[in-house]
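Handing you this structure, nothing more for now.
With one protein chain held back, the other chains of the complex are shown just where they sit.
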Amino acid sequence: MRPALSAGSRKGRLSETLFVGALLLAVLIGVAALAALVISVLSQGIPRLSIEFLTSLPSRFAEKAGARPAIFGTLWIISVCTLFSVPVGIGAAIYLEEFAKKGRLSTLIDVNIANLAGVPSIIYGLLGLALFVRMFAMGRSVLAGGLTLGLLVLPVIVIVGREALRAVPSSIREGALALGATKWQTISRQVLPVALPSFMTGVILAISRAIGETAPLIAMGALTYVTFVPKALGDRFTALPIQIFNWTSRPQAEFLDTAAAGIVVLLVVLLTMNTAAVLLRHRFEKVPRS
Amino acid sequence: MRGRRRHHETAIKGLLAACALISVATTAGIILALASETLAFFKQISPFRFFTGTVWAPTFGSNAAFGVLPLINGTLMVTAIAVGFATPIGLAIAVYLSEYAPKRVRSALKPCLEVLAGVPTVVLGFFALNFVTIRLLEKGIPGVERFNALSAGLVVGLMIVPLIASLSEDAMRSVPQGLREAAYGLGATKRITALRVILPAALSGIASAVILAMSRAIGETMIVAIAAGNQPRMSFNPLEGIQTMTAYIVQVSLGDTPTGSIAYRTIFAVGTTLFAITFLLNLLSIRIVRKFRETYQ
Partner (left out) sequence: MSTDKPVFKTRDLGVRYADNVAVAGITMDIAENQITALIGPSGCGKSTLIRCFNRMNDLIPSAKVMGEILYRDQNLYLPEVDPVEVRQRIGMVFQKPNPFPKSIYENVAFGLRANGMTDNMPTRVEEALKRAALWDEVKRDLKTNALSLSGGQQQRLCIARALAVEPDVILMDEPASALDPIATARIEDLARELKDQYTIIIVTHNMQQAARLSDFTAFLTVDVDETESRRTGVLVEYAETSQIFTRPKDPRTEAYITGRFG
């Protein structure tokens, strides 16, 4: 006679529990590390934050050092980056998604763009150095830095743009074309408006990543100690992440607090942008669907 | 009026094609920029010396040495620690999210991963030096140097955990539900199903994720520039400082290296090596994913 059904052997249940325990331990390590990061940065940085910090120039003395040139530098180069990469990126996405014939060439371009998205960011810095700083003779300027970052985020924006366009139902395109609209009229007046919200979300996230980039700017020659605020596209510059790097690398321990304050500013900017992106996504997902 | 519309269309199509061309031309630009300076470098220093030399001291004037192996060693050390740390953790998180986590935990955990993925690497570098080295390692491990591969490696690992976790989770979730049901139906437990059925089925997706993460770790710059040190050496001791390829490029870029000098060219030679390695890894990763897709189509 078969034994009655039991709730499983004790040993079996133990293995299950241990296993889940191990998984949860991994989750805990990840979450704890993130928490340690946030808490250590905030606890060191917030006390050091002040209006003076945001408005002063850097200094040899940790207590007096400020982030003004860095903040302005970041504003300048991110503006250049966005003004370049967003139109070019959406243009490329529209061409690749709506006009280009699917075939071998098209697949090659897809692979190419996917590869570009995986190239280490410092290589883009070397590209910027050779192309913008030297060949186009822009010098180590805001313009060169912004364009370098622009090339860095361009593949991501193209990918995001294509996904946004792909999500637009083809019935909208068909309906517009059947009315005698040209391809561009269809795209610009029907497809793009529908694709725009999710595209903007992706763009905001891509640009917010660019704000935190340090390596490509260092490679193309951004300064790390700057006592002036850039006033024109041709000026030399520094950026907030570079300033943070500079302070972190100083031997004096007090500069670590200054660096933490800079990080808090950076994280606040990023948090704002990411929240904007999420809100944008939520707001436009409320559009009535048939 | 219709004729005007047509011309308008052609002009716009041309403009859009130009945009697409810029995106693609970037690759050509990278290759050209790297190649021209690298070739000039190899005219002065033989590739053999570069790829087999074990001393890297390009700025030492008459005693300059141009063996890139110490930099590769440094990069591999950090990458090995990073991948060794991140793979089990990332996979465990992925298994948990895919097979065990209740909806509410998922919706809390996934944003955490996204936040971690969004932390700028300079911030992670700060964390590596300020917290991991100064507050953990120096208190716990005797003989650890201020700048060391372990701290950088662990934090680079932390950086790639979200990548491994989310890509592996996607791979596991794409495994057809039918396979799970078959396993459960045979009386297998969740653990056995996850380990013996799901993981093997998702293996190529996971492998692709790990390779991609490896490529990211190799290309990572700021964490190592801040925390791993600037001492190129052939060492397998993680408690010592080393120098990675990326950190070297930063070091030279921060200095006053005149363009056209041999030291200037070294950053391109090292950059080319870096680009080649990551490019090959990325290709490998895409290849594996494609094979994976075929299995389930």
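Chains: A and B, in written order; residue numbering restarts at 1 for each.
The rule is simple: a residue touches a chain if its C-beta (ideal position, glycine included) is under 8 Å from a C-beta of that chain, and two chains touch if they have at least 3 such contacts.
Remember, it's a predicted structure, so these values are computed and weren't measured experimentally.
K.L.:
Please identify which residue in A:I29, A:A114, A:L177 or A:V278 touches the non-displayed chain.
P.N.:
Of all options in A:I29, A:A114, A:L177 or A:V278, contact with the hidden chain holds for A:L177.
K.L.:
Touching the absent chain in the whole complex: find that residue among A:V194, A:V229 or A:M273.
P.N.:
A:V194
K.L.:
Just name the one of B:R6, B:R135, B:R196 or B:R290 that touches the chain not displayed here.
P.N.:
For the chain that is not drawn, the touching residue is B:R6.
K.L.:
Please output the residues of chain A touching the missing chain, sorted low to high.
P.N.:
Listed in rising order, the touching residues are 101-102, 169, 171-172, 174-182, 185, 189-190, 193-194, 287-290.
Convention: only the chains that are shown with their structure count from here on.
K.L.:
Show which residues of chain B lie in contact with chain A when the two form their complex.
P.N.:
Going by the criterion above, the answer is residues 5-6, 8-9, 12-13, 15-20, 22-24, 26-27, 29-30, 32-34, 36-37, 88-89, 92-93, 95-96, 100, 109, 112-113, 115-116, 118-127, 129-131, 135, 158, 161, 165, 189-191, 212, 215-216, 218-222, 225-226, 246, 249-250, 253-254, 259, 267-268, 271, 274-275, 278-279, 282-283, 286.
K.L.:
Please give the residue numbers of chain A that touch chain B in the complex, ascending.
P.N.:
12, 15-16, 19-20, 22-27, 29-31, 33-34, 36-37, 40-41, 44, 87-92, 94-96, 99-100, 109, 111-116, 118-127, 129-131, 134, 151, 154-155, 158, 182-184, 205, 208-209, 211-215, 218-221, 224, 241-242, 244-245, 248-249, 256, 259-260, 263, 266-267, 270, 274
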